[in-house]
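My questions will all concern the structure given below.
With one protein chain held back, the other chains of the complex are shown just where they sit.
And now, chain A:
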Amino acid sequence: MAKIELTDVRKVYPGNVEAVKGVSLSIPDGSFVVLVGPSGCGKSTLLRMVAGLESISSGTVEIGERVVNELEPAERDIAMVFQNYALYPHMSVRGNLQYGLKNRKMASDEIARRVDAAAKMLEIGPLLDRKPGQLSGGQRQRVAMGRALVREPAAFLFDEPLSNLDAKLRVQMRAEIRRLQRRLGTTSLYVTHDQLEAMTLADKLVVLNSGRIEQVGSPMDVYEKPASLFVATFIGSPAMNLLPVGEGGVPGVSASDHLLSPGGRPQILGVRPEHMRLVAETDATQPGDAIFELTVNGVEVVGAESFVYGGLPQGGPEVAVRVAGYSHLEPGTQVRAATSHDAFHRFDRESGRRIVVA
């Protein structure tokens, strides 16, 4: 058990390519922190620096109370789960689990105890004598987790561990990882590009973009109060609808109050698809609602819900509206959508940062 503290960590590759541009992050003891971002945002590099697989160009990484910058991965008291499992193909499952412990010259009865405990926890007991090649993807993933478990480390590091699994297994393993981590209370740092994984697993979500932290917070915090345009569009699917506010407001959108008045600086309004609803011409609208006049471009039926994509007039941006159930709207239909005005997010167009309305 330990907290992890990153202070102004940077990674500069040869040729002056800066992959991580000064990240400071504090991971409390026992928490589950997820690093999420598009590919190339430096999230894996950051994780690998914590693991000791990548050198740290500047800044410090502390695990527990120790600065580990110069320590070998094995000395950092961490365990890592890799995307492609990285099991030793010539060793049995048991061999895989105990290899690290053997290298630490642990007594063999203690090794056996830990391996059996991990095998029981992950339900891989019957597989202990098989080779990784004889296991399915999900089983391999379990063995990889087991290899991390038996070390009883101060922290788990996960590098997109579920990306190679099929969708169903991924959901199942996701829940299992979460349960396991709760039960063991081991500090965990988890890297993923999948926002769904990020939202469901994290105690604390860290959104990274091109080597910098965009936002840190609880998943719902990040979802409900995105700190920047990047976060707003990255988290949530379909992405948040963005409406650039011009001199005359937003064409096709009418609102009763000064929602659309271009304040002092150019702004972009954001609203999530689920905060919009389709209304009939005759429906009475709530006071304070913003009304969208849309031409339907297409409908995406997910099952329990559908997303109606409609364009605003004068070539304005496309807007997604969530509708419960199955929508039969044909492309070209004119529809109206309404949104309560407190559902809007406001961003500065130049800096992309959220504007906090007093």
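Quick note on the criterion: a contact is a pair of C-beta atoms (placed from the backbone, for glycine too) under 8 Å apart; a residue touches a chain by one contact, two chains touch by 3 or more; residues count from 1.
Quick note on the criterion: contacts and distances are computed from a predicted model.
*Asks:* From the list "Acylaldehyde oxidase", "MoxR-like ATPase", "sn-glycerol-3-phosphate transport system permease protein UgpE" or "Sulfur carrier protein", give the UniProt name belonging to the chain omitted from this structure.
*Replies:* Missing chain, UniProt protein name: "sn-glycerol-3-phosphate transport system permease protein UgpE".
*Asks:* Where the complex has a chain not shown, which of A:A79, A:I111 or A:I124 is the residue touching it?
*Replies:* In the complete complex, the chain left out is touched by residue A:A79.
*Asks:* Touching the hidden chain in the complete assembly: which of A:L53, A:V279 or A:V301 does that?
*Replies:* In the complete complex, the chain left out is touched by residue A:L53.
*Asks:* For the chain that's not shown, point to the residue among A:G22, A:G100 or A:G311 touching it.
*Replies:* Reading the full complex, the residue touching the unseen chain is A:G100.
*Asks:* For review purposes, identify every residue of chain A that touches the missing chain, sorted by number.
*Replies:* Counting only chain A, the missing chain is touched by 51-53, 72-74, 78-80, 82-84, 86-91, 99-100, 103-104, 133, 147.
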